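Chains shown are a subset, placed as in the full complex.
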């Protein structure tokens, strides 16, 4: 058919042109460049002193810990950003909750599965194999007939993944691996998806939260970093669990916590609305549940685990899909746009992508390091979440060119090693100058210039969370830089340089991108 | 190549249509999911106690009443929502005004016509029939030649209609029916269309507003509900009109009111600008006009009334159009995108749709009730207004599943009957637990969980106004619910249930949608 070729070409043109995909299906937009956000902070917010933050509050539950980066920190409030780190022990289930703000998760360690329930999405996952049957039967009281279960898609994720969570969507999470699952989660509180209030709020669908868990106020010094820290933590969880079981009273109340939402309903009315008896309704209200937000699943959620070979197949399939996306060859998306089109899209939408594997890097140099970005082009759900992320691995002593984010704040979480960071405001004053270590979180405000150098011994690995689905970074030196884009004469007269100096400035890093080789200042560099 | 010509034409059509270029290339647009809104309230807003609001201020005019729901209510301010109810007597003309915020109207009772003047829209309506001629002549002093009038489109509406009004657009309204026209209007003050200030502001093009009308502060008890209330009101209006005519001084000043905008101009300058004499300019300033915002039209606005048969034809045409839209068969829209494309679109755009007729329901069950949604898909002007609405009729004793709005606040106005409502916040605390009655307005904040049950005697009919053009609701039980989307094992371990209990919970309402049959808690329900 002769008509189809330009038509298809046009279709792909639309689908792959930047951001158009999102607009076509109606959940994108508000632009590749700008996120509509309101100023969360009072007018006096000036970002005139930044801190590398440690978690200041730790909540221990039966099978894990949630740690909050200072929720009263003025800078975070000003930026409308909130961060927490969650550690889930093996066979731990993070109980269902939803939040008033969208968020991105980076999986620091481990693997797991995550269920997200979009209203109206079909129950496309089934678990009715005889094998799982028996397991189910084992945990149930007395069932011998076949039990079949259908539910919405369950997403697998593992170390190095970015996972996107829209506001208002219910999610739960389960550690089906052998090591503690550790994730850093950053909420964009000022995102317009949040009309509620300029604070992060979690709405719990299960569990009991007002008491029963221990709260520790942790000073910046008390948190130990490094891989072994999780080991220590892991032992601590065990102790915490024993403490629960022994009925130890909590030391402090968690100010963010509440009961689950069923608690607020009249038990009888709730029973009626759900079509269950009062006893079951009371069970939902969980008034006697001491386990907290993360609970142990004794036998494991085995019915959800595809066989290892299936898993590998799925992995391979997803990767081939991602490769195709990057080369623009094909696109498997919502062709069936129905009256309920929006939901259909969400239902099949990918919520995660890996940014840690070297093969995913946008920039890679064995000696210097690598950078991998994920924006709304690579992961379209980010059009909805209006955030993006960048993974940077900086080898020992390497530097990243001075730069600023043109259209967003960046929250930086150090996953490994440490480095020297300087952040400069509009007055040319350093508002941060110090070392940022593993496990710390540093907010870098929009437009503020940043310079980072990796530690000579440990290197410097981090992930940044950006409050824009297409963060645009302007670099001062290097191949794609501001200096490179300016005429020599403008440089000469701006800085009172000789032409020789101006050329040195402009071309010194001209064949390198964002990351620079350690300690090799080229003092003379002529063209050709 | 034959294919290329329509293709290219379409490409250019896209490229040159207003704003589409931007969306195509990803830096324009905005989203079906999110409304960009700012937080209207101060940071301290917590929505920790909600009230079912009655109108607290009533303004009586010559031919009608405007009632405001507490403009000082902290919850409404926090949510950036403002509500008023307008009652226009037969032959009453609501004088032209425009507002700083978009709004949706729901027509509770009666019928009328509404004129909206978009700048630049053509005067496509003519009234020059000999018949109307004579009527015009009758009201004029001494005219015998043919008078022809052209003006912009006039929209008919009637009970059960949702009418959308963009910010800044001038509109007037006329009751050409036989019963008082009653409408509830909800403004989205925090909508980004409003850059002015976080309060609802009306700009009057006619009338005099500072004095001359009576203001009653009404307590929650003083407002009588039920169909007969309007009868009482109607008599009261009569009394009010007599009071006006007798020159009674107003009891209180309406704090929201001002003079019409012409008052602020120098009379001579105004006359010059309009090309009229000073006397006429003074007439516009209306300094001696005691009628208020709603005035009587002695002879009626007859030239605007198409013959009954024409009217029925138009109605049928519009309905057939709506049916087509729903089935996707055809679409009559702005094919002529000109340099003034934007205006062309607005000019032919539908501003109303009915959501009360049972045939419009998205969900219908004779015994339980019905639900009809109108979003930007059904009524595209809602993309501009960034609001949507839902009509719910709940039969006696029926319940609506616990749910929350994922992306907006909902303002709920009860049109008939009453019901028990519980609203739960993020701490699992009921911030509202009580009865909401006909005529009351309840704000339900984003993410807060709600449960509603109809009164056993009266049923419970309401309309919700959502601060998002595509409100997304997440339900806890029923066919499209959160429980339905979760694996049984997650339910089991979240709530410490046996598998039998989990299945009861998950499948008890599995064949019902949002509304549930009265009082039939199924205590046992097995699969198949």
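All chains are identified by letter, namely A and B, in their written order; residue positions are counted from 1 within each chain.
Heads up, the rule we're going with is that a residue touches a chain if its C-beta (ideal position, glycine included) is under 8 Å from a C-beta of that chain, and two chains touch if they have at least 3 such contacts.
Bear in mind that the values here come from a model prediction, so they are computed numbers and not experimental data.
Colleague: Out of the whole homomeric complex, 2 chains are present here; how many copies are there altogether?
Modeller: 3
What we mean here is this: only the chains that are shown with their structure count from here on.
Colleague: On a C-alpha centroid basis, what's the spacing between chain A and chain B, in Å?
Modeller: The mean C-alpha positions of chain A and chain B differ by 38 Å.
Colleague: Touching chain B in the complex: which residues of chain A?
Modeller: Residues of chain A touching chain B: 2-7, 10, 14, 17-20, 22-23, 26-34, 36, 38, 40, 42, 93, 95-96, 98, 100, 115, 117-121, 123, 125, 127, 136-137, 139-141, 143, 147-149, 151-152, 154, 166-170, 172, 174, 191-198, 201-207, 209, 257-266, 269-277, 280, 283-284, 286, 289, 295, 297, 301, 303-304, 339, 342, 383-384, 386, 470.
Colleague: Report the residues of chain B in contact with chain A in the complex, numbered from low to high.
Modeller: Residue list for chain B touching chain A: 1-4, 7, 10-11, 22-39, 41, 43, 45-47, 78-80, 190, 192, 326, 377, 399-402, 404-409, 420, 422-431, 433, 445-447, 449, 451, 453, 467, 470, 472-477, 480-482, 484-490, 492-501, 503-505, 508-509, 516, 519-523, 525, 527.
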